Each structure stands twice: as C-alpha cells, then as structure tokens.
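The full complex has more chains than appear here; those shown keep their coordinates.
We call the chains A and B, going by the order they appear; numbering starts again at 1 in every chain.
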Amino acid sequence: MEEINPSISPQPEKKPAHPHSPAEKERIQNRLRRVEGQIRGLQQMVEDDRYCVDILVQITAVQSALKKVGYSLLEHHAKTCVVHDVKNGKEDESIEELLKVIQQYAK
Amino acid sequence: MEEINPSISPQPEKKPAHPHSPAEKERIQNRLRRVEGQIRGLQQMVEDDRYCVDILVQITAVQSALKKVGYSLLEHHAKTCVVHDVKNGKEDESIEELLKVIQQYAK
C-alpha cells in the first residue's frame, strides 16, 4: 500500500506511547469496515449508472465517516502520545508534528 | 448499503442524462478500487498498532483521493445533466440541486 503525503514521512518503526485498547481498536476497525462497504457500494452505484448526484451525496457520507475515524485517532494521539512526550521533555518535536497533522486536516 | 445525507434524498429511479462512457467508468472504478485498498491498508495499520500520526496521514491521503473522485463526478454532472436540464427549461430544479451538492462539498 503506497503511503502518500511525504510532508509527514511515515515512521514505521515508531510505536504509539499508549496503543489502543482492544475495545477501542474494535470500534475503529468496525468503522473502517463500514467505510470499506460504503466504497464497494459506490462502485456498485457507478456500475449501475446511478444518477450522479446520488453518488456525490454518498461520497460526502463516506468522507464524513472517514473524518470521524480520523478525529478519534487524533484525539487518542493528543491525549496519550503528545501528553507523554510533553511530560518527558520532547514537546518541541511532538507539538510540531501535531500541528502538521492539524494542517493536513484543516485543508 | 445505508445511504446517508437526507438533505438531498436519493433518486434511485433517476438516470443521468449522459451516462459515463465505458472508459470514464473504468477510470472511476479504478480510483474507487484503489481507495478500497487504502481502507484495507488503514485496517492493517490499526491492527499493527502503527504510530497514530502515520495512520492519520494515510487517512488524509484517502480523503484527498475520494475528493478527486467526487470532483470528477461533479464535473461530469455539471457538463452533462445540468447543461441538458438548463437547455430543456428545467434550470431551477437542476441549479438548486447542484448548489446543494456544492454546499455538501464545501463543508
């Protein structure tokens, strides 16, 4: 899977200070599975030559579902990794990284 | 597949004035299949407890890919259905609908 957005390069070796609990993980995975289903639904709508506006509206629904997943991850990150880094003297790097992510989201 | 966004209710019976050509359809389906793959990639990143920022960046990549799909559909709709409706005296309804879609996108 090609990871895009070079402005914040991936850090595959870096682990979260506090990984999600199994329950949190399951909630996120359920949302992502639903989004995956919605994407397949979009493919079907395109295949069936559905009216463009219906497809467009469905895309905005998927975007808002994805935004919620992103927001819950951002919340988890801010409340765990960022707090952990600030308390351990690594605030500069951690806050800089958080601001870059916020800029991506507020685009 | 649950279709959300009641503000513009789906019109399953309505057909586009000019359906996408097979080539256009294939281009859109390729993009949607890539997005589907990216969503599965996100699920794997969550499963592997990847660093939150890496997952967040990947979500913004999926969002921008989806936005491009949406934009190409909007372009097709404006250039075909909307023009067709305006030339056939149905401008009020068609422009109103287009404006609603734009509002959803500019949220």
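Throughout what follows, contacts are C-beta pairs under 8 Å (C-beta built on N, C-alpha and C of every residue); 3 or more make two chains touch, one makes a residue touch a chain.
As the structure is a prediction and not an experimental result, all values here were calculated from the model.
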| item | value |
| --- | --- |
| Oligomeric copy total, full assembly; chains in place: 2 | 4 |
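By our rule, only the chains that are shown with their structure count from here on.
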| item | value |
| --- | --- |
| Intercentroid distance (Cα basis), chain B paired with chain A, Å | 18 |
| Complex interface listing, chain A residues touching chain B | 1, 3-5, 8, 10-12, 14-16, 19-20, 25, 28-29, 32-33, 35-44, 46-47, 49-64, 66-67, 69-70, 73-74, 76-77, 81, 97, 101, 104-105, 107 |
